[in-house]
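So, chain A:
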Amino acid sequence: MAEILRVLGLTKIFKLHLLGGKEVIGCKDISFTLGTGEVLGIQGPSGVGKSTVLKCIYRSYVASAGQAFYRSINGVVDLLQVPERDILELRRQEIGYVSQFLRVVPRVSALQVVAESILLQGREESSALREAGRLLMYLGIPKELWDASPATYSGGQQQRVNVARAIITCPRLLLLDEPTASLDEQAKQRVHELILELKQKGTAVLMVSHDRASLEQVADRILFLDCVGDNQTGEVTRRAFEVAHH
Partner candidate 1 sequence: MPKEEPLLRVRRLARIFGSGCSKCTSCTGPLTGTNICSYCHSIVACAGVSFDLYAGEILGVVGESGSGKSTLVQCLYFDSPATAGEAYFKAYKDGQANMLACSVQEKRYIRHHLMGMVYQNPQQGLKLDFTAGGNIAEKLLAAGIYHVGQIRRRAAELLQCTEVPLERMDHLPRFFSGGMQQRVQIAKALANNPPLVFLDEVTTGLDVSVQARVLDLIKKLQRKLGLTMIVISHDLGVIRLLTNRVLVMKSGRVVETGLTDQILEDPQHPYTQLLVSSML
Partner candidate 2 sequence: MLKKKIQSGYNFAFLDEQSKKEIRRRTLKAVAIPGYQVPFASRELPIARGWGTGGLQLTMSLIGPDDILKVIDQGSDDVVNAVNIRKLLAQTTGVRTTEDTREATLIQTRHRIPEEPLEDWQILVFQVPYPEPLRRVEPSEVKTREMHAEADYSRLWVYLYEDIVRWGEITIGAQYPVMVNGRYVMDPSPVPRWDVPRLNMAETLYLFGAGREKRIYAVPPHTRVESLQFSDYPFQVEDFTGKQCDLCGSTDAYLDEIIDDVTGARRYTCSDTAYCAKRRQLKEEAGKNA
């Protein structure tokens, strides 16, 4: 198992100018490694900074300190430092991200939403739509809903669309933020199966979840984020424990 991602001392501090420059800690000094075909779960209570870690790696957040070395097809890069243009290219070709909540334009059909990422990779339209349909089918979205916008879907269905659009590209690195949070048992199983299928193909997965059972089913290792309060300064320090299981 080759190492694909090495995160060192990742720290994110938000500076809120509208609140007079108040600083809020998102996460502090997080380090871990991830190999190809490995699923690393990130667990911890709400507000502990699990999503922050993912977003910093995906560059939706600007990290305050640390490094995230990623072995891309074209060599090792620090995801926190590479030019924006390269990040866009990596997102298009190599790195998938499933956000906690689906955010889509309410005029685009579910099929289009899912197909979009492979269309951007240059896939021919009819084959992209076929592929998208296959995934939606597998995830249990009834065919008669495919033409509707996912914005009209139930929470669970939206989440499945969200997963589908990220995994359709078979990314080399997949960042999952609570992918099964609002799913029923059967749908959850399907998502797990898809994750494991990707894992088989060599995708490295970073999966945030507060659902221990879920993680235990798919994750090879679990990174446990805990907060150690230091109430006197009003600061919360986050420390990462890595918990190996099995």
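The candidates were selected such that all candidates are chains of the complex that A comes from, given by their letters.
In the analysis below, a residue touches a chain if its C-beta (ideal position, glycine included) is under 8 Å from a C-beta of that chain, and two chains touch if they have at least 3 such contacts; residues count from 1.
Just so it is clear, the structure is predicted and the values come from calculations on it, not from any experiment.
**Q** Mark the candidate that touches any copy of chain A in this complex, from 1 or 2.
**A** Looking at which candidate touches chain A, I get 1.
**Q** How about chain A: which of its residues touch candidate 1 in the complex?
**A** It is residues 14-18, 55, 59-62, 72, 74, 77, 82-89, 105, 107, 119-120 of chain A that touch candidate 1.
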